[in-house]
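Handing you a structure now.
Now for chain A:
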Amino acid sequence: MSLLQEVWQAVKAIGTGMATVHKRVYEEAPTEFYPYVKPELPPVSVQSLALVENEDGSERCIVCLQCERACPAQVITIERHRNPEGKGFLIDRFDIDLVNCMYCAACVEACPVSSIVTIQDFEMSTYDLQTLKADIDFLHEQARRARQWYSPKFGVELRTDDGRIEKAPPEMQPGGLAEILKPAEEVDS
Partner candidate 1 sequence: MSLTAFYALAAFALVFAIFAVTTANMVRAAFSLAITFFLIAGLYLLLGSPALAAIQFMVNASAIPIMTLFIIMMTQSRSSAGPRTWQIAAGLLAAAAALVFFKGAVGHGDGQITPVSPETLGVNLLQAALLLFEVASVLLLLAMVGAIVLARRRAG
Partner candidate 2 sequence: MRPIPIPEDRHFRPRLIGYDPQKSRPWLERTVYAAYVFVFWLIVIATYAGVPALFGALGWDGGWGFVLMRVLQVVLLFLLSAVIALLLILVLRKYLGKVQERFGPMHYGPAGGIQTVFDALKLLAKEDFVPAAADALTFRLAPAVTFVASFAMFAVIPFASGWVLADTNVGLIYLIAVSTLSAYGVLLGGVSSGNKWALIGALRAGAQMVSYEIPLALVFLTVAVWSGTLRLGGIVDAQLGLWNFLPLALPFVLYVIASLAELKHIPFDFPEAESELIAGYNVEYSGMSFAFFFLAEFVELFLLPALIVVFFFGGWHGPLFGIEPGSLAAGALESLYFTLKTAVWVWIFLWIRATLPRYRDDQLMEFAWKAMIPLALFGLVLAAYMRLIWR
């Protein structure tokens, strides 16, 4: 009898498995249609780097070399000279080697003025590696193309349609809505 029972168990198990598999057919697939629909990434997702300018077009970067020192992969090269008319420095060269970059965002953490930021542009694949040797123009262009970016000091910032830079509403900030709304809810209850 135990043999028959074993056979029955096996048949039942296979039947259950096949029924489970068949139910999957009617489930809705979670597929994003990537090249047709561009996926929305969370604002803190580090896909590429950019160098933000101020709204009036002046340089936000103060050329303090903090990012160059912080970079673990040593992909940032900055050359500067002292500003002849006033204090501070002017940029001669600001290169980020996006080929060898680890996208760890240590430079973004280190930046005191939130000039170097992370953006969510992941479509950086290329036929030619030289397109990824980013100079300052390219980094600015990346920032201008981006609709939103992130730095730890200012949080998520948005570029509006008329070119102004705004701080994102609290629900868009990282860990945002939950953290901000929690005390309020506690007060309510």
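To be clear about the criterion, a contact is a pair of C-beta atoms (placed from the backbone, for glycine too) under 8 Å apart; a residue touches a chain by one contact, two chains touch by 3 or more; residues count from 1.
Selection rule: all candidates are chains of the complex that A comes from, given by their letters.
Predicted model only: the values in this text are computed from it and were never measured.
Enquirer: Spot the contact partner of chain A in this complex among 1 or 2.
Expert: 2
Enquirer: Give the list of chain A residues in touch with candidate 2 in this complex.
Expert: On the chain A side, the touching residues are 14, 17-18, 21-22, 24-25, 27-31, 33, 35-37, 93, 123-128, 130-133, 135, 138.
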